[in-house]
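A protein chain is absent from this complex, but the other protein chains hold their places.
Letters A and B name the chains as they come in the text, with residue numbers starting at 1 for each one.
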Amino acid sequence: MRRFWLAAALAGWLAAPGLASAEDTITIGMTVSQTGPLNVDSVAQLHGSEFWRDQVNAAGGIKAGSKRYKVRFVTYDDQSVGGRVQQLYTRLIVQDKANFLFGPYSSGLTATAAVISEQYGKIMLVGGGAEPKTYQLGNKYLFQCITQADYYLAGAVQALKEKNPHAKVAFVYSDDPFSKAVVASAHKLAEQAGFTIALEESYAPSTTDFSPIINKIISSGADAFLGGGHYPDGATLARQLYEQKAGMKYVAILVAPDSPKFATLGDAALGVMVPSQWEPQVKYKPDFGPTPEQFAKAAYAKTKVEADYHTASGYITGLLLQHAIEQAGSIDPKKVAAALEKMDVTTFFGHDKFATDAKNHGLQIGHQMVLAQWQMKNGKLEKEIVWPEAARTAPMLYPLPEAH
Amino acid sequence: MLRRPFFWIIAAAIALFALAPHGEDVELRESLLLAAVYITLASNLNLMLGYAGYVNFGSIVFFGLGGYFCVYFMGSLGWALAPSLLVAGIAVSVAALVFGLGILRLRGVHFALATIGVNEAVMAFVTNFEPWGGSTGIYLSPELFQPLGGPAQALWIIYYLLVAIMGVSLYLSYFVKRSKFGLGLLSIGQNEDAAAVLGVPTPRYKALAYSASAFLPAIAGGLYFFKGAFVQPADAFDLTLSTEAIVITMLGGSGTIVGPALGAYLYEELRGWLLTSETFANFQLVVAGVLLLLIVQFAPDGLMGFFYRRWPRLRRWLE
Partner (left out) sequence: MLGLAASLLDGVLVGAVYGLAAMGITFIWGVMDVVNLTHGAMIVAGMFGVYLLVAATGVPAYTALLPILLGGFLAGVALYWIAIHRMIGRPPLMSLLSTFSVNLVLIGLGTAAWGTVLFNVSVSLPGFSLGRYTFPGTHIMAAVLTAAIAGALYLFLYRTRTGKAVRAVAANREAAELVGIPTTRILALSCGLGVALAAISGALIATLFPFTVLSGDAYQLKSFVVTVLGGMGNPTGALVAGIALGLLEGLITPFMPVSWTLVIEFVLFVIVLIAFPGGLLSVGQRRAVR
């Protein structure tokens, strides 16, 4: 009897590898800023990606030709530090044998990761790197899923022009690749719109004391504020602008106000606007995948936190990769890259299409941004879309109530 | 010189580094590369710390400046790799000489603080210096790897060059120690005033050591940041690396040649493990701190000190 069980165990052990290979997996590697100043936004992005992964696996995996692949993530904490990003992506490729890569969060980190992904010829989909320069250095496997930085404040400038064509603008922004690119472009647009640029200054990303700069803003006579950086400095700026009664009639801050956490600032958050890649109230009709409403509901049910555009960005990188693999019918990088280059689709996230010329390969040329603003709705602070007209869910609050 | 066994031991170590990945094990190459960087930094730091007894808390400034010069030369001026590295090394050594003129008249704690000040001042300056990309830094196009035969091959070439630099650092340490210059440095480390009274030209020697300790780390920095195709102030002047270099040198045994190398290798292995271990990712510095505390309190001679006391004959073979 014992010999039977021994034989059975042996047979089972020999067959196991065979059984395992019946379920193929693709490994997607990425780093996440679990710690460091980029933590809030990066983790939101990760949640979005994980949400996609769980949905795909629950549905049986990604279909590539006749095979189905389950998705497996390998993630490391990059601590919001560029040096670690390179080491970790190298490890993801070389040791963890990642088939595909998702970018880290923030333009700076994405640029460093892109060096590695290009060196090893791996496809990397980017949900958190808006700066265009990264895609203009000559790459073959980089794909940007979100609107690029140059367009971030375009909407804010337009909307301001409609309210106050003679605005005096203060550009105060974080000294990092993303914010610099955004403001460089916004500066030109502001000049074209006929605004006076009362102040333009950058601050170190780790700044916590904005009172000197806010005093400068007050001295400059500006009445509109455009700028910021990522979550920590953006939130602090909003708070200190309010505390110091800077007197702004129009405040548009990058990134930070999009996070649901921003509401904890209370009165300081009221009226603050944010250029957003996506809001739950958008009305896109998807070619495939969930509708915006379905996505927002399901994401909330899963993460217990309102989805912001970072969550959506994390999800879309997965969704687009999945679609590309399905279209290519295989996980061969060259075929998948070709499928991505051909792609011209609309999803819950909006319209996505990648540039394919050598100079701008991978740059996102289809997607558009909206402008959201924190307003009081039934006694609670909520984000409403105030621009463009077609997507509007509430009229813009302008000028801001006093103490700003 | 060639008859001394230690000369060949160093050669063997270099050969080991070069041959271990045998041209295809990328994983091993990556971890050995980091080890080589640490060994280079620690060995050169040792010239000031171990021999002359001057703690250079900001030694990373040489590595970072070297990286910046090299990346700038290649990216903006279009130079090839070799001249960029060489000129970067020379430029940083000259800069070190200039800094040294100012701060080398300080002793002990004041000197250590001044080195931090130099690093921070340079970092703050570079962050504002637009021709070097300001806080964004400089990105290199992947096309710069073409002259070296494409990215994959370039990574190997960079690795071998770094191993060579590491080797030169170890030999430099060795030759200095055996030279009159080295003797002078060691006497400064023991008692600077007595050394001066006895005729050792202390200011000149200190300046020379400080400048020399900048050259190879600058080239290493150039290679390291060229490999990453990217340099920015926060990474280039990160005091953490200087800190680790000090811990490594003390761990291994300052004033010896094997010490920094051994300490660097052990520390790099430990660090690599801590980096990706989920529970310990943040404990890198804690471990470094505890190690340093224990060494300073109970074993200031480091590992080599311990080995020498246990096996005195080792002194003849391993320095």
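Please note the rule applied: a residue touches a chain if its C-beta (ideal position, glycine included) is under 8 Å from a C-beta of that chain, and two chains touch if they have at least 3 such contacts.
Quantities reported herein were computed from a predicted structural model and do not represent experimental measurements.
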{"item": "Hidden partner chain, touching residue among A:54, A:209 or A:332", "value": "A:209"}
{"item": "Of B:18, B:86 or B:106, the one touching the omitted chain in the full complex", "value": "B:106"}
{"item": "Interface with the unshown chain - residue positions in chain A", "value": "34-37, 39-40, 79-80, 175, 201-204, 206-209, 211-213, 215-216, 218-219, 231-232, 235-236, 239, 243-245, 247"}
{"item": "Sites on chain B contacted by the missing partner chain, in the whole complex", "value": "53, 55, 102-103, 105-106, 108-110, 112-114, 116-118, 120-121, 124-125, 127-128, 135, 243, 246, 250, 282-293, 296-297, 300"}
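The definition used in the following text is that only the chains that are shown with their structure count from here on.
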{"item": "Averaged-CA centre spacing for the pair chain B and chain A, given as whole angstrom", "value": "38"}
{"item": "Footprint of chain A on chain B - complex, ascending", "value": "26-27, 30, 34, 127, 134-136, 139-143, 145, 151-152, 155, 228-230, 232, 234-235, 238, 275-276, 281-282"}
{"item": "Contacting residues of chain A [partner chain B, same complex]", "value": "35, 76-77, 79, 81-84, 86-88, 90-91, 94-95, 108, 111-112, 115, 118-120, 133-134, 137-139, 175-177, 180, 202, 204-205"}
